[in-house]
Every structure is written in C-alpha cells, then in structure tokens.
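Have a look at the structure below, then the notes.
The complex appears here without one of its protein chains, the remainder shown in place.
Chains here go by letter, A and B, matching the order in which they are written, and residues are numbered from 1 within each.
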Amino acid sequence: MSTDTATRLGDRLGSGVWYGYVALVALFLMTPLVSLVIASFYDGRFFSIVDYEFTFGWYEAALTSGSIRSALTNTLYISIPVTILSTIIGTAAAIAYTRYDFPYREQFKLFALLPIFFPLILLGLGMSMWSSQIDLGYGIVPSIIGELVWISPIVMFVVSITALGIDPNIEEAAKDLGADTVTLYRKVLLPLISDGVVSGAIFAFVLSWNNYYIVSYLSGPQSTITTWIHGRMTQGFTPVVPAVASLIFYVSILLVVGAAVLEYRAADDE
Amino acid sequence: MDSLRTRVDTVAEGDNPLGRLLTPPGILLVPMSVLLLCMFVGPMLAIVVFSFQTGNSIALNPLEWSIATYEEVIGGMVTGSGVYGDVLVNTVAVSITTTAFTLVVSYPAAYALAHKITRYKLVFLMILIIPLFTSVNIRVFGWALFLVQNGVLESIVNLFGVREYASLMYMRSTIILGTTYIYLPFMLFPIYLSMLSIEETTLEAAKDLGASRTTLFRRILLPLSKPGIIIGSLFVFVLSLGANVEAEILGGGSIFTMASNIQYSFGYSQNWPLGSTQAVALLLITVVAGIVILRTIDLQEIASRGE
Partner (left out) sequence: MLKATNLRAEYGSLVAVNDVDLEIETGEFATIVGPSGCGKTTLLRMLAGHQEPTSGTVELGGEDVTYTEPQNRPTSLVFQSWALFPHMTVRENIEFPMRNKGVEVGDRVEELLEQVRLDPDIHADKQATELSGGQKQRVALARSLAYDPDILLLDEPLASLDYVLRKRLQRELADLNEELGMTFIYVTHSLESALLMSDKLFVLQDGDIIQTGSPEEIYRRPSTKFIAEFMGDANVFSLDDAVERGDGYEVKSSQFAQTTTVPYHYDADPEYLVVRYDDSSIGSELTEDLGLEVTVTNVLVRGNTVLVECDAPESDGEYVAEIPIDEFRDTDVEKGDAAYLQWDASKSILVPE
C-alpha cells in the first residue's frame, strides 16, 4: 500500500514539475513588462520594493504632455488606416489562396507570406532607400504603406487558417442553390471567415500600434509613440517613459485578450 | 445592388483578360500583389542595386557600378582588417547562442503545453503570446528597468541581504538575454504546434511497447517534432541576425553586430553602398530561410488542429 501512494504522489509531482516549468517560462516572458508597470507607478528616484511610493503622477504627466499627445495622434493616424487596409488586402489574398485554384497558387503564397520572416531592420532600410528614390518621401503615408507590407501578410496568414477550416464544397453547394457571386460572398463566405478576419484585424492594429522599426525609417520628422519612447530611452530618460510604455502595453493586452476570448468562444460554439 | 450583381456575373462569363482580372480570384490577388511589388520587391532591389554603387552616394548613378564595398566587407572578414571580422563573429555568435538557448528553454515548455498542461492552458498561452504583441523596444526597455543599478532586480536581491549589486547591463551576456527573450516565442510556438500534431495515443503506444523515457524522447518525440524545431530555429536565427535594439539598449554599444553596423553605415556615416552590401548578406540568408520555413509549414494541417 505504501508503494502505491508513493507512485501516485510521484506522478502528481511529475505533473507539478511541468506546470512549474511553464510557469517559470511565463514569468520570464512577463518580467520586463511587469518591471515596466512597477516602475511606471513608482514615485521616487531610487527604486525600492520595501518602501514603494505609489503615484499616478507619471501617467498624468504623460497624458498632458503635448509631444506625447502628438506622437499618439500620429500613431493612430498610421494604425487605423493600416488596420483597415491590411485587413482588406490580407483577407482578399487569403480568400483567393484558400478558396480558388489559379496558376502559380503556391508561388503566390510563398511570395505573399515571405515578408513575415524578414527582419524588420531589413524591411525598414530597404523601404527608406526606395522611398527616397521614387520620391515617396517620409511621413505618415509612407509609414502606412511600409507597415502594410509586413502586416497584410500576417492578416493573410491568420485568415487563411480559418478559411482552410471551411468545407471545400461550400461554394459549389451555394452556387447549386442559386447564389450568385455577390450573394456567395455576402451570405456564405464572409460570415464563415468573420472570426478569422476579426482576429486578423485586431492583430493588425496591435502590431501597427507597437511597430518601431519600419516607422523609425519612414516617419521622417513625425514622431510616433514608439519612436518617441526610443528617443527618450537612448537620450534623455524621464520617469514618464515607463508610464507611456505601460499605456501602450495596456492597450495591446486588452486587445489581444479580447481577440483570444473571441476565438475561444467561437471554438466553443462548434 | 442588383446592377452590381449582374455586372459581376456577366464579367465572370466573359473571357477577356481584363474581365478575369476583375472577378475572383483575380481581383482578390491584385491588392496584395501590387503592394508587395511596389513596397517589398522594390526596396529589396534597392538594397541590391545600391550595394553596387560607389562612394557615399545616396542617389542612384546608373553609370557608376562598383564592387568596392564587397571587396571592403568580404576582404575585411577574411583578413581581419577593420571591424567586419569582429562583426561577423559577434553576429553569428549571438544568433547561434540565441537559437540554442531559445530551443533549450522552449522545447520542454512546448511539450508540457501540448501534452501535460490541461488546466489554465488558455491563461498560459495568453501570457506566452502577449509579449509578441508588445513593441520590441518597450520590452527591451523593461529589461533595462529590471537590470539597471537601482532597478527592480537590485531591490529584489537587497531583500535577500545582498548589498553589492553589480549592474548586469552593457555586457555580451545581457544582449543574449535580450535576444533570447525577444525571440523565444518564435521558437516556442512552432514547436508547440508540431507537438500538438503528435497524437496522445502515439505516445501511449510507445510506452505500451516498452519504450523507456529516453527512447520515447529520441525515437518518437524528437523525430515527430522536427518540423517545429527546424522552423523555430530558422526563424530565431534569421530574426536575431537583424537584432539591433537589444544590442543598442542592453549592450549600450559595447558590441557591434551586423544590424547595428548596417544602421551605423546608413545613419552616422551616410554610406548607403556600404550599408547595402552588408544588408545583402542578411537579405540572402533571410530569403532562403523564409522559403524553407514556408515550404515546411502546412497551413491546412494547422487549420485542422482547430486551436
């Protein structure tokens, strides 16, 4: 009897070790983000956990600062069009790739998804040179186009995964039942992939909202939140920086969790 | 709506090339193709073209071509003159170490997530995925706040009575910490996905047939998760070749890597051809790795897993 309980205890311990390990990895991944949040509420010069002095001051300062506000406005001027356009471009490409047969289909996928794997510094640099050669210049519009190159393929990837899960005969069934092309899209195809499109759009926004590399090469004199933070990190640190960075993080976490809950509910419905 | 409908369907029936372009799938392919041709192929061509230009030109001169920058960079790597030898060694060392570390950390975690974790799985996945959606420089900055003198770590070790805290910033190992951290999810998720495709019964069958833990790992788990390991390793290796923010913030300019050197050539020294030449190397590696990754990934299989 004693050996029985020992084995079973060992088994439970075994599963505990796995949980513990994954929790450690999760802790590692959250360390800088937690540090950021802790620092953003800390009112003092030398950081201390023992006598932690709490303040909302840096957030207030962040929200009232003119330069931060204009950086925030610029970020939104970029992120919102990027979200809308990349969702359209990515979804269209995903539908074409997953629901139609056309010449060079696999090559199209390879080409369209390739930018996802590029180090952003390479994309940013190339675009920066190219932009000056074709007189596109630097600013909000070039930043939007630049981010689209990286984000539209990601949307395509996300939507493709949803679209591939749909019965391949659904279009034929709809056409059999008398649906024309517009009806097919409006009533059948788009509703079925809507979950993927919504998560794709949320990812697009969050990725654009957090983009640094591409914007830093293309935004020219306009500063966005991420380039503002980078500038202050490398030269002229103020305690407002953690507060601004935390604010960006809060928005991201909210949207990503929202997207996950959406996915989860959709999966539950099935 | 009706008129649009008839128009779309009449066009579909016509067989002229323009008509085909205006109906699915043609019309669906146009935006992505135009975008990538104009702003992806163009820029990458620009890098290649500029790498063959001379001097400090920032405008294209169609008459002057040269391989001077290639001679400088490759020659420098071979003979060890200039910074290029060091840069190459540093970059490859950082990338290989990062790939190895992320693999070692991710593999057991991916296995546990796919086969051992049942409760709170969604919570764990969320925590692991959130950093991917937070700006690289914000996360690196978070590490700086954690590690600096008078930072979070110092105040934690003080709790345990350690009074002498030597800052961990600005060291080679700090850069590795940063890159390992940033690229961990790119290793973790591909391996996790390939672990998910291993059926629970496959593992049970192996145990049932007398496999020890080492046999189970060596002959079943490892070969079946190989696609994930390949994809993750290529991903991390290529992306960490382009790592710059980590070196800049955590390394404080103490080490020059390829990415920081490229940026330096473009920024301070305004030498586009020199920067481009170095970028071409990165570009070649990236394209090859990207194609290998995309060939290995089976979208259909990911979709059928319903995760």
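Please note the rule applied: a residue touches a chain if its C-beta (ideal position, glycine included) is under 8 Å from a C-beta of that chain, and two chains touch if they have at least 3 such contacts.
Everything quoted here is computed from the prediction, not taken from an experiment.
Residue B:206 is the one among B:83, B:171, B:206 or B:230 that touches the chain not shown. Per the touch definition above, the residue from B:22, B:220 or B:285 contacting the chain not shown is B:220. Touch with the hidden chain on the side of chain B covers residues 199, 201-202, 204-212, 215, 219-220, 223-224.
Keep this in mind: only the chains that are shown with their structure count from here on.
For the pair chain A and chain B, the distance between mean C-alpha positions equals 15 Å.
The residues of chain B lying in touch with chain A in their complex are 1, 4-5, 8-9, 12, 23-29, 31-33, 35-36, 38-40, 42-47, 50, 58-60, 105-106, 108-109, 112-113, 116-117, 122, 124-131, 133-146, 150-152, 154-156, 158-159, 181, 184-185, 188, 235, 238-239, 241-245, 248-249, 259, 262-263, 266, 272, 275-276, 279, 282-283, 286-287, 289-291, 293-295, 299-300, 302-304, 306. Of all residues in chain A, those touching chain B in their complex are 15, 18-19, 21-23, 25-26, 28-36, 38-39, 45-50, 88-90, 92-93, 95-96, 99-100, 102, 108-123, 125-134, 145-146, 148-149, 152-153, 156-157, 160-165, 180-183, 203, 206-207, 210-213, 226, 229-230, 233-234, 241-242, 245, 248-249, 252-253, 255-257, 260, 264, 267, 270.
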